[in-house]
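First up is the structure itself, then whatever we jot down about it.
Every protein chain except one is present and positioned as in the full complex.
After this line comes subunit A, so read on.
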Amino acid sequence: MDPECSQLLPALCAVLADPRQPVADDTCLEKLLDWFKTITKAGSSLLLLQENPCLVELLCHVLKPQDLSSRVLSFSLRLAGVFAAQEDCFQYLQQGELLPRLFGEPGPLGGAAWTAPSVRSGWIQGLRSLAQHPSALHFLADCGAVDTIFSLQGDSSLFVASAAGQLLVHILGLSMQGLAEGHPSLQAGDWPVCAQKIVGHIEESLHSTAVPQITQALNVLTTTFGHCHDPWTQVLWVRLSPLVGSLLEKDPVPAAHSLVDLLLSVARSPGLSSSSCGLWETLAQTLNHLSPTQAGPLALGILKLQDCPQVLRAQAFVILLQPLACVLKATGQDPGPSDVLDSATGDSLTVDALLSSKAACVGLLCRTLAHLELLQPLPQRPCPWPQEPLLGAAVTLLQLCRGSASPASDVGRHLCALLLGCVRVQRAALDFLGTLSQETGPQELVTEVFAVLLEYLRSPDSSPTVLKKAFQATFRWLLSSPKTPGCCDLEPHALLVLRELLPVLQKRLCSPCWEVRDSGLEFLTQMTRHWGGQAGFRHALLASEVPKLTEQLLRDPESYVRASAVTVMGQLSSQGLHVTPVSPEHPGGQQKSLLVELLHILSTDSEGFPRRAVMQVFTQWLRDHHADVAGDTEQFMARVLQVASQDLDWEVRAQGLELALVFLEQTLGQFHSHCPYAVTPPVAAPAGPLAQALQPLCRVRLFEFAFRALFDCDRPVAQKSCDLLLFLRAKTASSSGSLQESRSGPDVASVEAALQRWQAGDQGQPLGDLEPEVVLAVLRSVDLEGLRGALAEGSDHMEKSPQSLLQDMLATVGVLGENEADCY
């Protein structure tokens, strides 16, 4: 701890111990604790306490009966735990009997303060930090803490209850750590006292008829098997599995969700050899006993396991597929040749669950679709994968939701009534359909997929979120459509789809909903990125109104849409897909008009997104040597940098520097082309050509922008500028040219003076034209490394320092007034 903090600490402890002084900001104590954790991690806690006796005094003081705030009490308990985590410090605190007084019966545990959840939480967290060594285990056993933790598992506070469970897991692990290596005994009598007690409690809970108690026990076990893979966990499972298995005999199965979590946690544990413990049988049994809704997550979990008997996998897959099989059957469709779906069809329980209510039906279907979506990309997914029936089911569900399916059976009609207009199922089915595009299907089914997607994209009833997902799924299916070998253009069928799609997109770009217009533009961006160079796509796009409409969206009232339109237009233009009628006065001027339009947006748009999008387009154009930029790059750069440097949005300024960097690389790249054999920078180069190479950079006023940006009030801009100038300096470091006096512009001294003014926050007049030699000299004289180091710290690192925290906490004493609980 630095001396300044040490000096402030006694006063702060006195304030904390004074019940008349409320703690101002509820984050302060948290941050204070963070700081102590950092200190104790780095050094001796004992030394810390010895050097700062005020800390122990604070811990003693909070025990006195007084009206101390529960927050300070909770803090003190946690702090004591942090210190006592080191065994020597634990012993030191034990000498004064401080720990039993804090954590035992005489402490807050028995007092009125215990009613505050924050105190109970502090007590648990304190013990959690403390429980790191054997002495701590003895302490826990002696002071009866374990029993209290048992009862806190059922605490009214979710946080306390959960932390209590976690603490039990930790104590169990810690106490079993001490057990001799090798195979631990099955006899409970051989286990350490704490472990015996905890396992006994778990057994008792599993015997109980109260569901909350069973849930708590199952959760503790789940965390244990999830975190610890030592041999003793296998012994524990052998001992407890009959009890867990007996839960399956109850109807309904209690705490099914937690039971599933436990079984999967055990199955995933590398410490357990599943076959010997009868785990697979238990899993199979559980799959049979649970309701379709409860069994889904278990089935998914089983299918995700790396090695698991094939029979069990098949059973799990059947269960996972059942709801979709029912849908197919109900709508009179053949689930196909797949055995799996065929065997999944007859389950009446699933049909009942599907038809019992709309909520149940929607819930079950959404979960099933989500589970299958997760499973699809996994390497361990079932093989053969029933792609066709699944595609059929997804399409059918989407049709049922739209009312465009007309099932003949009663169940089908009932399903149709339940699902009509259901947005949740639509969203889930579209996501799933998109995932299924990883593989294809028979042509007629793919045609159906596109038909249903177009139906959704066309429908005036589709909500914006549904439309977005429909666009995403359509793109994925277009991507997956089979390609002609050697050609990456869209295949003929996909082209047909595209021709139908473009009028729909056109309509959607005119939607009154900005979300829809934006999703349409994002879709167009994706398509152009992939097929912008392909003849079929180009032809279809140019024949449509889409490019024209996109251009109009540059003036959309919604800034998000304007930004997306800027991105698309930039891309269309790069691909030569932006065509405006060429006026006779400006031959070849169609590209220019877009540049002018984008520059206009950059200098006038009131919102940051479109301006940032313009800068990204410009940077890309410069990289790609876009015709319009390449025509007169210097003029382009000068204009853009001038506008960007004035922008109030720091991200635009930062992107201005990004653009400057690209320009710099390109310009100096040309310069280096004179030395074709140079391998790595820095490259020794004669001053003449270097100065020449820097001339264009000077002409576009890149350096004034960069030098000013070095002291920008927004840290990322300064950082970027620093990087840019360091890059330049590295490139030109060994330039041997002698410095020449500036001919017309400012000299080195005046630039350095300007830099100092900027650093002080003054803006001042523009520098005017700089000469390359002056730039190089200034580059050498500015401490860029030092600046970069300073910028690497957060801009508020001073305010965030421990010293500042202590000062703030002390400063608020007595000035807490109206602003104490005030907020925005």
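Quick notes
Simple rule for what comes next: a residue touches a chain if its C-beta (ideal position, glycine included) is under 8 Å from a C-beta of that chain, and two chains touch if they have at least 3 such contacts; residues count from 1.
One rule holds for everything that comes next: contacts and distances are computed from a predicted model.
UniProt lists the omitted chain of the complex under the protein name "Integrator complex subunit 11" (options: "GPI-anchor transamidase component GPAA1", "Tetraspanin", "Integrator complex subunit 11" or "BOP1 protein").
Residue A:S157 is the one among A:S157, A:Q376 or A:T440 that touches the chain not shown.
Considering the full assembly, A:D714 is the residue among A:E87, A:E455, A:D714 or A:D769 that touches the omitted chain.
Touch with the chain omitted from the figure is made, among A:A14, A:I39, A:C60 or A:A116, by A:A116. Annotation for subunit A: contacts to the undisplayed chain at residues 24-28, 30-31, 70, 116-118, 156-160, 162, 257, 297, 358-359, 362-363, 366-367, 370, 423-424, 427, 464-465, 468, 515, 518-519, 560, 606-609, 612, 648-651, 713-716, 719, 761-764, 790, 793-796, 798-800, 803-805, 807-809, 811-812, 815, 818-824.
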